[in-house]
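Dumping the structure here so I can ask a few things about it.
One protein chain omitted, others in place.
Entry: chain A
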Amino acid sequence: MAVEDSSITSESATVGLPDTLWVHLSLVVSIVLMGAPLLLALLMSTQSTAQIYDVTNLAPGGYALENYQSALFEYDLARYIVNSFVMSIIVVVGKVSLSLLAALAIVYYDFPYKDAIFAFVLLTLLLPVPVRIVPLFELMADLGWANSMLAITGPYIASATAVFLFRQHFLSIPSSLVETARLDGVGPIEFLVDVLVPMSRGMIAGVSVITFVYAWNQYLWPLIVVSDQQKQVVQVGISYLQSASQAGQTQWGLIMAGSILALSVPLVVLVALHRPLLETFALQQK
């Protein structure tokens, strides 16, 4: 690669290390520092409350099963995780489908005010939830959607970013393909499903990861619009855990177990799909 040539190093001269070793060393240190809080949380999630209150005790505690079971079933985290999962899947499927259709219309059709409509979609980037939070809350109440899955998914299933990314991708697909499809008399939905979707797999996977993580990590909006604990998502659910205490001592082991659980799902999704995510991000900056 670019700068590995050892003739151009001087840090190495100052530190007394070959350049490649310095690269590896700094990466290992950075990664350990970034991961340390998580590893400590994982460790503490195996400790009993008494062990936790013995602050310098960093040995695995043997209470993992109790903590995770209690978090999942006594404190209902299992239910919140299911709620979060259903919400995130609805948002991913809804956003991807709606945005594919919108991009199909924008790229492959000619209609009046096309640029204006595209701008109308893009301008919603200026309207994050906090800009419209009070009326949105009132709207949900008026619609009778408070405490429902509709309330925590509906506002998220259309997206300027997803439409933009799919549009960019469609524009890069050779127009000869379009000509062939046109001559063969292929209909638009068939064209989308049989030609565009297979050619956009990476992009769809990338948008799906971004959307899944984004939906899973929502906190403010569910906190406001869901007051029925049974319907709550896991991010707000872990704040319910903080009231968990025993003989006046907060059960931090249990809370750490809940935190690890709330992180595990998006983490698995990210690790599994990090390639398409990286490719999508790379395209976003062009």
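We take it that a residue touches a chain if its C-beta (ideal position, glycine included) is under 8 Å from a C-beta of that chain, and two chains touch if they have at least 3 such contacts; residues count from 1.
Going forward, contacts and distances are computed from a predicted model.
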Chain left out of the displayed complex - its UniProt protein name, from "Iron dependent repressor", "Sugar ABC transporter permease", "Enoyl-CoA hydratase/isomerase family protein" or "5-methyltetrahydropteroyltriglutamate--homocysteine methyltransferase": "Sugar ABC transporter permease"
Candidates A:Ala50, A:Leu72, A:Val93 or A:Leu139 - the one touching the absent chain: A:Leu139
Touching the absent chain when the full complex is considered, from A:Ile31, A:Ala59 or A:Val193: A:Ile31
Residues of chain A in contact with the chain not shown: 1-4, 7-11, 14, 19-20, 22-24, 26-27, 30-31, 34-35, 37-38, 40-41, 44, 52-53, 55-56, 58, 98-99, 101-102, 104-112, 114-115, 117-118, 120-121, 124-139, 154-155, 157-158, 163, 171, 175, 178, 181-182, 188, 191, 213, 216-217, 219-220, 223-224, 235-236, 238-239, 242, 252, 255-256, 258-259, 262-263, 266-267, 269-271, 274, 277-278, 281-282, 285-286
